[in-house]
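Removed: one protein chain of the complex. Kept in place: all other protein chains.
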Amino acid sequence: MKERVEDPTAQELFGFLLLLGIVVLTLDLVRLVFVGELPVSRLSSLLWNGIVDSLYIGLAAIGLSMTYSILRFANFSHGDLITVGAFGGWTVAYLIGGIGAAGLGSRLLLDADGGARAGDLGMSIVGSPLAIVVGLIAAAVFTILVALAIDRLVYKQLRDAGGITLLIASVGVALALRYIVAIIYTQDSRGVVASAPFWEPAYLPVDRINLHEMTLVLSAVALIVGVHLLLQYTKLGKSMRAMSDNRDLALVTGISTERVITATWIIGSGLAGVAGYLIVLDRSQITINLGWFLLLLIFAAVILGGIGSIYGALAGSLVIGITINLSLVWIPADLNEVAAFALMILVLIFKPDGLFGGVETA
Amino acid sequence: MSESTQATAGEKDTTEKRVADPVLQIEELDKRFGGIVAVDGASFAVERGSITGLIGPNGAGKSTTFNCITGVHRPDGGSVVFDGTDITGESPERIANRGLVRTFQIARELPEMTVLENVMLGPKGQLGESIWRSVAPIARGNVIEQEEELRDQAWETLEFFEIDHLAEEYAGNLSGGQRKLLELARALSTDPEMLLLDEPMAGVNPSLERKLLDRIHDLQEEGYSFLLVEHDMDVIMEHCEHVVVMHQGQVLAEGPPATIKSNEEVIEAYLGGEI
Amino acid sequence: VGDADHDARVGVLQPATGDLGDLGAPIQDGGALPGLQLEDEGVPYEIEIRREDTETEPEVGIERAQALVDAGFPSITGAASSGVTIAVAQDVYFPEEVVGISPASTSPDITDMPGEFLLRTCPTDALQGVAAATLAYDDRGLETASTFFLNNDYGQGLNDAFVANYQDLGGEVYEQEAFEAEQPSYDSALEVVLGDNPDLLYIVGYPDSGEQIFRDFYENFDPDDTLVMVADGMQSHDLPGDVDNPMENVIGTAPAAVGPGRETFDQLYNQEFGSSPGVFTSQAYDATAVHLLAQFRADELSGPAVSAEVREVANPGGEVVTPSTLADGLEMALDGEEIQYQGASSEIVFDDNGDLDAATFDIFEFDMDGYTVTTQFEL
Amino acid sequence: MALLEVVDLDAGYGDLQILESVDLVVEDGEYVTIVGPNGAGKSTVMKSIFGLTNLMGGSVVFDGQEIHDLRPEQIIRTGIGYVPQSDNVFPSLSVLENLEMGAYILDEVPEDRLQRVFDRFPILEERKAQKAGTMSGGQQQMLAMGRALMLDPDLLMLDEPSAGLAPDLVDDMFDRIDAINDDGTAVLMVEQNAKEALRRCDRGYVLVQGQNRYEDEGDALLADEQVRQDFLGG
Partner (left out) sequence: MSNEPDNGAPDNGAPDNGATDNGEPEETLTASVGRWKSDLKLVVGLVFATYLAFGLLGILTGVSVNETAGFLQTVTFFAAVFALLTLALNLHWGYTGLFNIGIAGFMAVGVYTMAILTASPDGTPAGFGLPIPIGVIGGTIAAGLVGAVIALPALRVRADYFAIITLGFSEIVRLTITSGSLRRIEVGERIYGTGGGSGIRYTPVDTVVPWLLDFSVLGYLGEVLYGIGAVVGVSQSIINRVLYALVIITFVLLFYLLLQRIARSPFGRILKAIREDEIVARSLGKDTQRAKIKVFTLGCALMGLAGILWIGSRSLVTPESFMPVVTFYIFVALIVGGAGSNTGSVVGGFVFAAFLWEGPRFVRTILRSSLDVRSPPTIYDAFVELAALDPMPLVGYVVGSLDEIRWVLIGVVLVLLMIYRPEGLMGDRKEIAAATDLSRPGRGGSDE
């Protein structure tokens, strides 16, 4: 770790301004609620949407952050792994859930020919829970297999290459993946999940709970906790960090770097696949651009949090998720991403290594 | 015994008096990293034209002191005066341009530049460092002549450091010791008034080490001043007029090598009872 | 007729890949369909339909249009979004004198452009704005509205037209929110537009975002509180199925479609591509059909020659040609007979600006199987 | 049979050859030093033994097993420990974690050895939780050494272990290496502190421009006028 020039004054100033801005906005929020311009129910639903958004961004961001720090490149094919997971997982869910209700071709191609409509098949967590759960697992497994295959074919040849070389290669992988999916499934976007079932709890303060959204929230939280435990209490976490620090030394220490890389792909792509599957469960719509369109936000979250820190990635996701939703109180919807990016830039100027510090590649 | 008490850091206010013509003066320097106090009220001065040694156990705060002097770190307290000007907290480039240049303990070569480019980067006041002069045909003036001069100097420097055969090699491909040499060559090429050398000899082959020291003496005669961090006591004892000993961020003792050598505190803290 | 190798050549320029690929690929299919249909029917002519992909980038669009022209195509069915169409027209159609018929560019700006080499088989949004506003305010008595529109020229243009007319009639507009296509969720934005409980929510967009918007709508809001109105962009039989909701509180306006042509087209499309046609696919079919008829009627394969015949084959007067009688139409055109093409999407009557003369709009409602036209609205 | 046998080794980086038919032998329990000018290829020899260079010819046999085709993480399991010359700690791991990484190939961290390392370098225990990258140069050197000692290798390869250490620690380091050697571990060391190193070792090699130049017992090399003049600074 080389010394860096310290230059606290500008940083402090920025931090102060940023803090001031946040305080002012919070006060304004309170004011709006008080004068009744912003009903509490709307505020809370904006916040809740923010949290839901940040959960699936976060799920995908963990994987991206891990490959970023351990393989030392910005993986632009991560978004398309999300897409692959979504298509793979839902295909399996359709194969199981649609038995008898639709033809094999329609099920295999996820209703590409309009022959297996989600509503008719009852594709919901209540309608065919088994299919949905098996699909979830399949999404993870399938994405992992794809990611490992790509690693063997592509990234393994590039282990000693620089970050940019890998980045460009990953863009190549991204294009190939996305359009292979397009060739198979066609580019039509379509709804593949039936209407979300609701549960109306008697004893909770909320009126009704969207069970698909709840499935997403619970699975995401469980997976995040699981990954945390895995990295905290096994050697794997440490060897990953060691590898991201200094690969040659890690080799010399006896760490099988290939095995760590494999583990990284398994965790990272597994989470990405699950994220893709769950996003579709919540949104119902599936398109080949699913992951690609999300990638920018995921990158923003990872870098905002500090590359290589999974807690940073989660914190970054939370900031991004809440910003794109809560900012609607003040600005029009077509500028909410502007707000998210602007906030990200300000935070990075205040904390140049991201919220949780981190490594760098290029 | 009595000499050594006289030389301890107890009487900080006397620092100035002990040095007749200080080129560099450090007063009450503090630097903390979180809970770790790396430099803790260190004060010392370097006589103009001298080779002053800065020694102390590992982690005593020597490199951190260097970083504070050269603007890489911002001291939490105290002052640094160079050539009569207070330079505390100035940016690294301003300090370097004042003629105070340092080398790094862990060599920091510019890996994807050739060795020659590394050295040619050093010299101050290069005309072509302005973007306009490097581009505009008329404003270019003497840029090319100057470049040729710099090139010739650079080759000489490399020859002296015995790395001229590597001139066109990328610096990142050098061996550990070669990097150290390059580091030193580059710092020298800036033609500074004073050089801060952080363990320049660590990893350098003994024969070359002697040559380097001779060169340092030559330069000293030309009026350069040196502050030298080194763990090789033979080097310190033989080549420094004055030695400052740091320990746990403070100046433990200072004085001529002979005194330091027999200072018991120093022996206990640093020299390890031997010698 | 024709050059050495061909009797007719039409380029179909649509975004088949890229961000709008899911929308544009079916339109491209629709534009290529007449060629396939005629081939199936065994017409004895060499007809070349060349698909080109704009990749959803205006730059590529212009460049591909240029390539079609360089290859000697006098007719182009394209482009999709008005931005690309305007650019392509200005930089390629006009200077090169080839005829472009856009199936999907509804921007009012296009009306002002010369109608000789740029026409369209979709209506201008200026009219649809009037239709929608009148329907909402006068017919249904909805006095307050919020709008939610796609953040591109289609969304912005139609929104402007609607809002201006609605306010002129006396309606109050609470919120006008633009949205980006294919966002992860529209919950929060809907929260904003519906916050003040308007009587009407006017949504302009395409099914790709529409699916998501309506999902979010039905999950979080009470459909009985708000009537939702959509425009032609969301006229899709797949929408309720994809949303998995009958969408009973949704009505829409779209330029009136002529009955028989539509059904033949739906059938042909389904048979060829295995799915039901999406937005602007029938307009694309019609554009290509008009091109073909005009080329057969023209005495050479050149832009000006086609341009001279386009209105001849489409506008009233002469034998009626529909999608089901397209092959016969070609013969008649070749013989120089008077014909009028009545297409899958509308009757196709071009005015001098190249705009549709259609002043009739369908009002449609959704149910689980798609949409049905309930009434028509004449301006 | 010798513990380590390097025969006719050609190696380099990419296409660039650095070593030319280098021969090197370390007997069981022996203490061998390599000295030579900067850039002679000393570190390259070590890296080649550990499989980190491009091997162009020759063979490396350890304990009767050919290891030149093995991967580094396999080589360490054959019983070779290695402390590289530079970049030899994990900067963003804590001191303790760095030491634990030293015992990576074991199932669990041997507490007694950890304690021994701490006893030897108390500062490491004091700064257990500090990020290694923020330790001083010398402290990092201690940490690197400590990490290698977490295993009990048959052969310990040290690339300039004394560089950057304070004098008391330099002596100590050499003593320590002696002690390790006395316990039966063979040592292969590169040193610029050549006199001290040759004084203490059993046998020494002088490497110049990628080739063996001299090989003899340490004291003999020290006594050799030519060697003194050319490589030991008189």
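Note that the chains are named A, B, C and D in the order they appear, and that numbering of residues resets to 1 at the start of each chain.
Following the convention adopted for this analysis, contacts are C-beta pairs under 8 Å (C-beta built on N, C-alpha and C of every residue); 3 or more make two chains touch, one makes a residue touch a chain.
If you're wondering where the values come from, they're calculated on a predicted model, not measured in any experiment.
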Identified contact with the non-displayed chain, of C:E57, C:E143 or C:D266: C:E57
Of C:E272, C:D351 or C:E365, the one touching the omitted chain in the full complex: C:E272
Sole residue of A:T67, A:T143 or A:T186 that reaches the chain not shown, by the stated touch rule: A:T186
Absent chain, residues of subunit A that touch it: 2-5, 7, 10-11, 14, 74, 104-105, 108-109, 112-113, 154, 157-158, 161-162, 164-166, 168-169, 171-180, 182-184, 186-187, 296, 299-300, 303-304, 307, 332, 334-335, 337-338, 341-342, 344-345, 348-349, 352-354, 360-362
Contacts of subunit C with the absent chain, listed as residue ranges: 16-17, 19, 36, 48, 50-53, 56-59, 62-64, 66-67, 69-72, 81-84, 86-87, 90-91, 95-96, 107, 109, 151-157, 176, 178, 180, 272-275
Subunit B residues that touch the omitted chain in the full complex: 70-72, 91-97, 101-102, 104, 108-114, 116-117, 120-122, 124, 126-131, 133-135, 140, 143-145, 147-148, 151-152, 155, 164, 167-170, 172-173, 186-187, 190
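In this section, only the chains that are shown with their structure count from here on.
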Distance between the centres, which are taken as Cα means, of subunit D and subunit B, whole angstrom: 29
Chain centre separation in whole Å, for subunit C relative to subunit B (CA means): 75
Shared-contact residues (touching 2 or more other chains) in subunit D: 134
Two or more partner chains touched - positions in subunit C: none
Subunit D to subunit A touching residues, read off their complex: 50, 52, 71-73, 76-77, 82, 84, 87-93, 97, 100-102, 104-105, 131-134, 147
Subunit D residues touching subunit B - in the complex, by the definition given at the top: 13, 16, 36-44, 85-86, 123, 127, 130, 134-139, 141-142, 160, 163-172, 192, 194-195, 230-234
Of all residues in subunit A, those that touch subunit C in their complex: 39, 42, 45-46, 49-50, 52-53, 56, 112-114, 117-119, 179, 182, 186-191, 193-196, 210, 279, 282-285, 287-289, 293-294, 324-326, 328, 332-334, 336-337
